[in-house]
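Our next item is chain A:
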Amino acid sequence: MADQQGKTLVRFRNIAIATILVATLVQFLGNVGLFNNYYLHILTVIGINIILVASLNLVNGYLGEFALGHAGFMAVGAYVAALIALKIPLPALVRLPLSLLGGVVAAGVIGYLVGRVTFKTVGDYLAIITLGFNMIIVNAIQNIDYLGGPRGLTAIPKGTNLVTVAVCTVITYWILRNLVDSVYGRMWLCIRENAIAGELIGIDVNKVKNLAFTIAAAFAGLAGGLYAQYQQFITPKSFDYLKTTDILVMLYLGGMGSLSGSILGVVAYTVLMELLRNVLGMVAPQLADLRMLISPLILVLIMLTRQYGLMGNREWRWLLPDRKQAEGGDA
Partner candidate 1 sequence: MIATAIQQLLNAAQLGAVYALIALGYTMVYGTIRLINFAHGDIFMLGGFVGFLLVSVIPGLPVAVMIPLAMFITAMIGVMIERVAYRKLRNAQRMSLVITALGVGIFLENLVRILVGPQARQIPAQLPNKVLKLGGGVVITEDKILVILISLALMVILWVFVNRTLIGTAMRAVADNRDAVQLMGVNLNLIIATTFAVGSALAAAGGIFFGQAYSIDPYMGIDLGWKAFIAAVIGGIGSIEGAVIGSFLLAGVEVLTVAYLSSNLKNGIAFGLLIILLLIRPNGIMGRAELKKV
Partner candidate 2 sequence: MSILEIKGLSVSYGAIKALEGIDLRIEEGEIVSLLGANGAGKTTALRAISRLLPIQGGDILFQGKSITQVPVHGVVSLGIAHVPEGRGVFPSLTVQENLKLGTWANKRKSAIPDLRQEVYRIFPRLEERKTQLAGTLSGGEQQMLALGRAMMTDCRVMLLDEPSMGLSPLFVKEVFRVIKEINATKGTTILLVEQNANMALKIAHRGYVLETGNIVLEGTSKDLAHDPRVKEAYLGHQ
């Protein structure tokens, strides 16, 4: 316990402020051409993915369920936000928050409804039901011409950049951390560890599970809304189970039940993929072929050497609330 009483500079609040400041600076430098926009892009994508992965961690990590439909809720958020941005004439300053809020609420509501149904089952049956909802959502969008069908929606106004993503990521983390470090987070862990014992200390298991599911869906919706207004183009295929498995890979790579792990998992995976791209590309264009061959090998190797993912069940100290830090929480 090197730091005394949690009164160090490395605290959530300071890191959060620093993150936003750095993001603003980097975005500014990028805009004036002093910072490589490719890196800027990678950072933005990382931010969006962190929201996705961390929110899924609530369900798959803390709650210990195996949900396979996260991309579906992302789709709901993305489409609702995109529609608001596209169809309602709003000043840019209002448009972004309003559309994001729309995405969050819509995804949250859908998540709540799906959760109501889903939590009648557990384990792999739950996996299938969530996967099924993901497919149903994608299939529905494909068939709704108003949503562009398989062609998707183009020309969505660009509302997102690194700064907005950083702000959203920080808020997400603040809320997730607060929840995890509260009676709700503890109840989720209880259910993961032993649902029957949880019930017998008076936890309304289904209600508490659905709370996690709804929150996770809502944040997936936030990520979707950011994504839609960053990429300016969305198509249903971007939200199918391949996307869900990408999210899962980053989640488990980082480690279940660890918000720090979700950051690490996303960063490690994204950086790995881009490093491979650059290294292989530097050698010869033919080697672009090998990227998808090498990356899964590295993934398997990491999992073989770190069974619990990079940070499984551990947290960086600064993510913990001061109170916990003072008690000497995890490294």
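The candidate set was assembled so that all candidates are chains of the complex that A comes from, given by their letters.
Basically, contacts are C-beta pairs under 8 Å (C-beta built on N, C-alpha and C of every residue); 3 or more make two chains touch, one makes a residue touch a chain; residues count from 1.
Note that the coordinates shown come from a computational prediction; the quantities given were computed from them, not determined experimentally.
A.B. asks: Quick one: in this complex, who touches chain A among 1 or 2?
C.D. replies: Selected candidate: 1.
A.B. asks: Candidate 1 touches which residues of chain A in the complex?
C.D. replies: So the residues of chain A touching candidate 1 come out as 60, 66, 117, 120-125, 127-129, 131-133, 135-136, 138-140, 142-143, 196, 241-242, 245, 248-249, 252-253, 256, 289-290, 292-293, 295-297, 299-300, 303-304, 307-309, 312.
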